[in-house]
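Every protein chain of the complex appears in place save one, which is left out.
When the chains are written out, they are named A, B and C in that same order, and each has its own residue count from 1.
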Amino acid sequence: MTARIGVVTFPGSLDDRDAQRAVRLAGGEPVALWHRDADLQGVDAVILPGGFSYGDYLRAGAIARFAPAMTSVVEQAGRGLPVLGICNGFQVLCESGLLPGALTRNAHLHFVNRDQRLRIESADSAWTSGYTAGQEVVVPVKNGEGCYVAATAVLDELEGEGRVIARYLGSNPNGSARDIAGIRNAAGNVVGIMPHPEHAVENLIGTAGSDGLGFFTSVLRSLVTT
Amino acid sequence: MSAQPVDTVSHAASSPEVAQPYDELGLKGDEYTAIREVLGRRPTQTELAMYSIMWSEHCSYKSSKVHLRQFGDLPKGDRMLVGMGENAGVVDVGEGLAVTFKVESHNHPSYVEPYQGAATGIGGIVRDILTMGARPVLVMDPLRFGDADHPDTKRVLPGIVAGIGGYGNCLGLPNIGGEVVFDPSYQGNPLVNALCLGVMPVDRIQLSAARGVGNVVVLLGAKTGRDGIGGVSVLASATFDEDGPARRPSVQVGDPFAEKLLIEACLEMYDAKLVEGIQDLGGAGLTCALTETSAAGRSGMRAHLERVPLREASMEPHEILASESQERMLAIVTPENLPAVLALAEKWGVLATAIGEVTEGDRLVVTWHDEVVVDVPPGSLADDGPVYERPMTRPADLDALQSAAMPAHPSTGELRDLLLRMVASPNLCSRRWVVEQYDRIVLGDTVLAWPEDAGVVRLSEQTGLGIALATDGNGRFARLDPYAGAQLALAEAYRNVAATGAIPIAVTNCLNFGSPEDPEVMWQFAEATRGLADGCRALATPVTGGNVSFYNQTADTAINPTPVIGVLGLLDDVARRTPMGFQEQGESVLLLGETREELGGSEWAWAEHRHLGGRPPAVDLERERVLGEVLVSGSRDGMLSSAHDLSDGGLAQVLVESALSRGVGARIVLPEALGPFVQLFSESAGRALVTVPRSEELRFTEMCSVRGLPCARIGVTDGSSLEVQDVLSVPLEELRTAHEATLPALFGPLAGDTAPAHPVVTAPATGLQLG
Amino acid sequence: MTASLPVMAVHQVVVDVMLKPEILDPAGQAVLNALPSLGLPAAQGLRIGKHVELALVAEDADTALEQATKMAEVLLVNPVIEDFTVRLLP
Partner (left out) sequence: MTASLPVMAVHQVVVDVMLKPEILDPAGQAVLNALPSLGLPAAQGLRIGKHVELALVAEDADTALEQATKMAEVLLVNPVIEDFTVRLLP
């Protein structure tokens, strides 16, 4: 049986359909989840998609974390449910305390959309197990508040525990501390990533290729084997 | 309730002598007389406000109507489902799908307040598309600015680009193309045109007609404030002595989040078949929506103005009707469906208010706390506005311009440096600085976007059905010859679309001109519309809609006439799209079409000599059609590796762009005729550069000769530099540096570059609308 | 309404939110750097934060301040990167 992966739609979510497509192309069954619904319909994993939840006017992800769906996500993530936050989803994960640190305004003050070279730093998470550590991939970034910040001690801890899962190569598109593009929680089931793997799943679409598909096949494989 | 007594219909009937400030509202004396005749009395203050808006140039098209009729007379083809006149034209693309697309201007607001002006330009055109029943799926932004190094361009351009991005990105619409053009004629009057395209099942097309007595008129979306009430604010000061707070018309501020919710709510309503008619609120706000829906339905309507949710309680009836607050729609709903509509609105957090009903008869009646302030035949506002045949004269300076001597040609030894200067010049340099601020990939169907000739978007994942879109306009060509200029713009957009392998099927346009009261401008306008209509007939691409923007001028100087033409193309399988860049080493480089010495109005003459004179390149639409056929067939039969149309900057520019795309160089041998300078920089129309694998070369060249299309093998892709034999050789890295450095040097570094950021002072108050 | 019920009134409260000093403020930095080129007096420091004006219905000013503080802590401020102050508008 294929795994069912939920994609939460908040008001202002934009990449929800893209995330669903990525799940489908990876071989899973996407399930649309609604922010007002605390019931996660028994999905095997959850994706918080990119976008501008609530317009992101106050602070990216600040309001979305209060959604009933998020209460369930936080609770079930604590019990090991794989959760992937992409871009705005990463911001929501930080706001809701599932991941440390915060995402602030890009250092150059502009929204930036470009194909970005990344190094997968750790294959030790539910969403990156299909890559090998050190592997280079190209995935698009597109964000205005993608600059990852955290206290030095937190950064050191993330590095020390191998919890930085992806790093920007070449130029750092938003000024992130230590070129961090994505991190995971200690257990490895919760991952936040600023670039958009769901936009790199078909060679025909965009210019980045299909390097991002691995995030979705990784989780599907880990769900089948566990 | 309003503090002042309002001017009711009965009061107006009994006080014919009251003097009214019609001329301050932009109405002519005879127009005011016509209003009194229509009503059989003087208009109330509120009615006067409504007529002044609806009979303005912007809403009534009073100067352009007689010319635009030519577009309506064009053969419709068998794809057009809805033509001009509705909010946007609708084209059948097969597989049960239809697309609707349109381009509109937001020039003046974007000069006053670049960020918000451009942002609300996107918001407005997206609502036009939504109104037709379609899900908006992409935007494009043809932009024009003053000189790149003019200080005011530093204020205007970053704000406009941030505004387009801020709104479009937050709506989740990929930006798949546009234009950035610099010319001093746009100093003080930048052009911000915005295009949107939407997709729908054919049976979901919505119309704006309000029908069915007893049906409810529902206002959806944002609260109404004193946004953009413009000229109408004189009514306040003309009637009341004290200048209350916030009488000044205010800039419209966009709320893309509210619009995103409005889109999702409306689409769910359409799918559930809950609305009988729908109309967006754009320019002229409620006035326009109420009159157009009732006029289109040949129905009566009653609106209770005090029910409209307001941002400021002190607003007067005429202000509520004139407000251009963004992110609002007007839906006509049966009483049975009203609860479901309200529930869907609630689901998406959209305000929904029943403000009126469709009535017997044919009067639009607006009440304010039960007092009748408007009682008019809606058609008199929406359809029967004044129509002018404005006087026209050929510009006095045109002969001198056309016969101006061209600057001397450079020697062959100078061409290497010239090439590097040209690819770095503001109009030819890389647009990366602009487009990196736009989300180009959201929705996951963008097949081609910047820097390709046309944007290509997939409509169906199952079949690969897709569309291509390009916009073009060349104000210098149109200045030298508006008839030819309009056709050259059409031909270029057509060629761009065909270069991707798509069959061009329909046209939209945004006609940006100076004042119609200037006979020379009016002549330019008439010539351009005639040229466009003739061109569309020749290419069998019907005009589905468009927009006219007049009064683009500073003091007495008009902008270069700038018809911006958008061409829609169709691909039955986007996997067959042809990219613009060289793909592989060792492929044949073929030049299609014919090069003549055509440098009048060229980028070379302008960039090197600030010279604008001579005649624009000759137009041969039959040649364009054949070239298009060859490009489409070449893509269908899998013969082409790349195709790139020639336009601004000529062959030189296209060689550089094609080589930089994937870092594949070329060795070129130019034809002997005309000499290397003309071969490289002439802007003859009807040409494209293609690459084909050796194995396909013969088949392809035979196809060209069968169709009578000149095709010359001019070289081979090779190495990592651009070499033109006996003329120049430049490593691609040197070209790339020159091509990419210009805009960052002018407007600030790109993301990730080490130099400090430039301050963004035009962003919204929070400065945080970045995502 | 009986006399014993508290009288509610609208209180204007301001919450100012600033990035913590150790967090980079690129917007402030950009403005600071631009000052000299605009012919403006140089500043020694310049930081840009958010200014939130609230109209709160409460029985007294203290309650309104309390409510605003709660709102700041829960929603308006991200304590990982931001500090805030709350004050009544006169």
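By definition in this document, contacts are C-beta pairs under 8 Å (C-beta built on N, C-alpha and C of every residue); 3 or more make two chains touch, one makes a residue touch a chain.
These numbers were taken from a predicted model, which means no experiment stands behind them.
Trainee: One chain isn't shown here. Among B:V251, B:A354 or B:A538, which residue touches it?
Mentor: B:V251
Trainee: Touching the missing chain, which residues of chain C?
Mentor: 10, 16-18, 28, 31, 34-35, 38, 40-57, 67, 70-71, 74-76
Trainee: Identify the residues of chain A touching the omitted chain, counting contacts across the whole complex.
Mentor: Touching the missing chain: residues 54-55, 57-58, 63, 66.
Trainee: Under the stated touch rule, tell me which residues of chain B contact the chain that is not displayed.
Mentor: 112-113, 116, 222, 225-227, 245-246, 248, 250-258, 311-312, 325-326, 349, 759, 761-762, 764-769
Rule of thumb we're sticking to: only the chains that are shown with their structure count from here on.
Trainee: Counting in whole Å, what is the centre-to-centre distance of chain A and chain C, each centre being its mean C-alpha position?
Mentor: Averaging C-alpha atoms per chain gives centres 31 Å apart.
Trainee: Provide the C-alpha centroid distance between chain B and chain C, rounded to the nearest whole angstrom.
Mentor: Chain centroid spacing, chain B to chain C, equals 41 Å.
Trainee: Compute the distance, rounded to whole Å, between the mean C-alpha positions of chain A and chain B.
Mentor: 35
Trainee: Would you mind listing the residues of chain C that make contact with two or more other chains?
Mentor: Within chain C, the residues that touch at least two other chains are 26-27, 30, 50.
Trainee: Multi-chain contacts only, two chains or more: what residues does chain A have there?
Mentor: Expected reply: 58-59, 105-109.
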